[in-house]
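Supplied in structure tokens, the structure appears directly below.
Shown here: the complex without one of its protein chains, the others still in place.
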Amino acid sequence: MILDASFDGRSVRVEVRGEAGRYRVTLDGQTLEVDYQRTGRDFASLLVDGRSYEAGIVRQPEGYTVALTGATYDVELKDAARGAGPSARARPAGPVALKAPMPGKVVRVLATVGQQVQAGEGLLVMEAMKMENELKAPRAGRVREVLVGERQAVETGALLLVLE
Amino acid sequence: MILDASFDGRSVRVEVRGEAGRYRVTLDGQTLEVDYQRTGRDFASLLVDGRSYEAGIVRQPEGYTVALTGATYDVELKDAARGAGPSARARPAGPVALKAPMPGKVVRVLATVGQQVQAGEGLLVMEAMKMENELKAPRAGRVREVLVGERQAVETGALLLVLE
Amino acid sequence: MRRFKKILVANRGEIAVRVMRACRELGLPSVAVFSEADRTALHVRVADEAVAIGPAPSRESYLRVDRVLEAAAETGADAIHPGYGFLAENAAFARACEDAGIAFIGPTSESIEQMGEKTSARRLAVEAGVPVVPGTLEPVAGAAIAREAARIGFPLMLKAAAGGGGKGLRLVAGPGELAAAVERAQGEALSAFGDDRVYLERAIVKARHIEVQVLGDHHGAAVHLFERECSIQRRHQKVVEESPSPFLTPELRAHMGALAVALVKRIGYRNAGTLEFLVGEDREPYFLEMNTRIQVEHPVTEMVTGHDLVQLQIRIAQGEPLPFAQEDLEQRGHAIECRIYAEDPDRGFLPSPGRLLALRAPGGPGLREDSGVYEGFEVPVHYDSMLSKLIAHGATREAAIQRMRRALAEYKILGVRTTLPFVDRVMRHPDFVAGDFDTSFVARLAAEPDRADEELWRIGVAAAAIRLLEDRRAAQHAPQPAEAAGSAWTRAGWRSQLGNRL
Partner (left out) sequence: MRRFKKILVANRGEIAVRVMRACRELGLPSVAVFSEADRTALHVRVADEAVAIGPAPSRESYLRVDRVLEAAAETGADAIHPGYGFLAENAAFARACEDAGIAFIGPTSESIEQMGEKTSARRLAVEAGVPVVPGTLEPVAGAAIAREAARIGFPLMLKAAAGGGGKGLRLVAGPGELAAAVERAQGEALSAFGDDRVYLERAIVKARHIEVQVLGDHHGAAVHLFERECSIQRRHQKVVEESPSPFLTPELRAHMGALAVALVKRIGYRNAGTLEFLVGEDREPYFLEMNTRIQVEHPVTEMVTGHDLVQLQIRIAQGEPLPFAQEDLEQRGHAIECRIYAEDPDRGFLPSPGRLLALRAPGGPGLREDSGVYEGFEVPVHYDSMLSKLIAHGATREAAIQRMRRALAEYKILGVRTTLPFVDRVMRHPDFVAGDFDTSFVARLAAEPDRADEELWRIGVAAAAIRLLEDRRAAQHAPQPAEAAGSAWTRAGWRSQLGNRL
């Protein structure tokens, strides 16, 4: 099985072969011999070159989240595109959508339509889990649209504002 | 839904009605209003008449094992027989089979075919989990058959000996 | 002296569970109250009885004095433990309990008023000879704010008069930031405490936040149980606490303890309580405020002193005398607490509510976990983001740190982002290990690059890829639907994790 994996903004091609707990995984030019055993619905024990790793692994819509000691990775997996390995995805040009990073309530809208903002400038304030959180501009630009009003409840991923 | 439930050698008729977490359960002439919510794959929270119960509930071949604070019940459930409630099952007469209560190894066979034994008399010794365990006669009788030999490994439920 | 029959716990989360455990250990049944968002919360499961009190927003449930008192009447509870937050420092609630003949497990409503209104507390402290941070002794509003700010000088702290727990707190570096900070602080204060009054204090630079635990009973006895060091804060909220403080000398410890006991005796305080101090580089302690309730970080004190503060609260409220004198108390070893929040430390501690899809908690020697959640629980968006507190005890500070690091390495939470990796960074930071830090530590840490294991990603990607291979093969060969194919519970909550073939 050959996959393209992406995590933390990186992409690598991954090849996995094997069965019954014994796998050979090649990634980024390096091959690991992995003794992999499920230890629960969402946990596995990996022995790699004699070293022991305990992994929490939960299914996500486009891959798995893997928790290891000291780090957690959101790993997106796709069947490899034919031919070349994954290319670094270019940041899409054009407008940027600001989405709600969590469910909550819009407390204040700091930006107005047409306003020119700097990267890092506060655009609006959301309340969630009893804390007010200022959402900042990911880059400089002009506010094209504001799609929410104050006191409005929003779900994760709701479109809040468009920057162009 | 009307069921016959048995546990700990007792049998009761159970009627369950309701949905979406609100149930009315009638058993042994008493009706309970139950607020039932799953709290994990194998756990549920029950509020009954304001009292809070935390139950571990795992599927077994013929019902569920339920763990509550202070007690664990193996509850067998069957769709109710038409008409009368469950009758106390009579102990079957005739030969009694002694089965292995756990996987392990037969260390010694203490009884011989044809031997007359008293209730509680040791019939054979099994080793499991580093302990020797003497299996005793459930009632008085004559040993009709011995189906295992010393040093033989057996699984749970394996027929060891028949008493008549 | 009375003996309670049943205790209602007017709170949720880990502190409600903590109090219920104390009740059970004292042989007292406990009653949970819960909002619509909390039917499956841990505190409902741990209680002996449970009563629904309203919709999810705390203003319509946990903050409803009438509903809580009705629940007590309905269940026959003759005492109420308020935990921390919510109604814990609400004098009107304490008075309503007093009027209803229900014991409020806390101080008198008068003590709450005296200490709860922060400017009044500062005045009383000054009268009792306890030094306070220079600032306004009264709440200020309107034009007076700018005037007083200019008098005190910048940087200064803007604080909610009814405040606590970092809510409505703002550091103001200069006059230009003042107006916006006032608006934000008043908004948060109104939303958190229903009271938008604020006051000003000089910001003590390189300050350590050190607090003293006290206990006073109905018979005039008062003791302190030494200090907690709470300087590791993000957003002015504590993340890591410890006892003893690596900063205090035995003399300063004794001095601060004596100041604390003096104030407790002066106001006739009856309950567990905490006096918060700022200690600057000159090792001069300034009283900040007194919390007239159990504190989040009380477990570190319990581990070094060997006493159960929540049980003692209940026993004091029953009229029992303190079972020890000051000279019976000593600090043994060292304890550290790390708070585990559902927040993403990589994104400025943004809240991260959601379902705890998988959870493995650490165990073993010298470790305590006070958790308010469990595997499978959906962390609501309506309340505080703290999931759990992990506390490690060791014979020395170094041993406690090493034990905490070991515990954090064992801890796995999936489904939400948490502060686990962040507190691990704190534990292995040379300045923290050396005891060389102040309240600016977290801000400095955020600016430093983290040195994680450079090659660990390979294991993470390999694990995900193998799991995908096994899941695909299993789906191909699946002889039948497994896992009681989608109970209502499974269908509603775990869909993304279960079943859907990639």
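When the chains are written out, they are named A, B and C in that same order, and each has its own residue count from 1.
Here is the rule we use: contacts are C-beta pairs under 8 Å (C-beta built on N, C-alpha and C of every residue); 3 or more make two chains touch, one makes a residue touch a chain.
Computed from a predicted structure; not experimentally measured.
Chemist: For the chain left off this view, which of C:364, C:430 or C:449 is in contact with it?
Modeler: In the complete complex, the chain left out is touched by residue C:364.
Chemist: If I consider the whole complex, including the chain that's not displayed, which of C:155, C:319 or C:333 touches that chain?
Modeler: C:333
Chemist: Can you list, in ascending order, the chain A residues touching the missing chain?
Modeler: Here the touching residues of chain A are 20, 35, 37-41, 43, 45, 47, 50-52, 54, 59.
Chemist: For the chain that got dropped from the picture, name the residues of chain B it touches.
Modeler: 1, 3, 5, 7-8, 10, 12, 14, 16, 19, 23, 25, 27-28, 30, 32, 34, 36, 38, 40-44, 46, 48, 53-73, 75, 77, 101-104, 107-108, 125, 127-133
Chemist: What residue numbers in chain C mark contact with the hidden partner chain?
Modeler: Interface with the chain not displayed, on the chain C side: 17-18, 21-22, 24-27, 46, 299, 302, 306-308, 310-311, 332-333, 360-361, 363-371, 374, 393-395, 399, 402-403, 405-406, 409-410, 470-471, 473-475, 477-491, 498-500.
Keep this in mind: only the chains that are shown with their structure count from here on.
Chemist: Could you work out how far the Cα centre of chain A sits from that of chain C, in whole Å?
Modeler: Here the centre of chain C sits 30 Å away from the centre of chain A.
Chemist: Would you pick out the residues of chain B that each touch at least 2 other chains?
Modeler: 41
Chemist: Two or more other chains in contact with one residue: find those residues in chain C.
Modeler: In chain C, no residue touches at least two other chains, as defined above.
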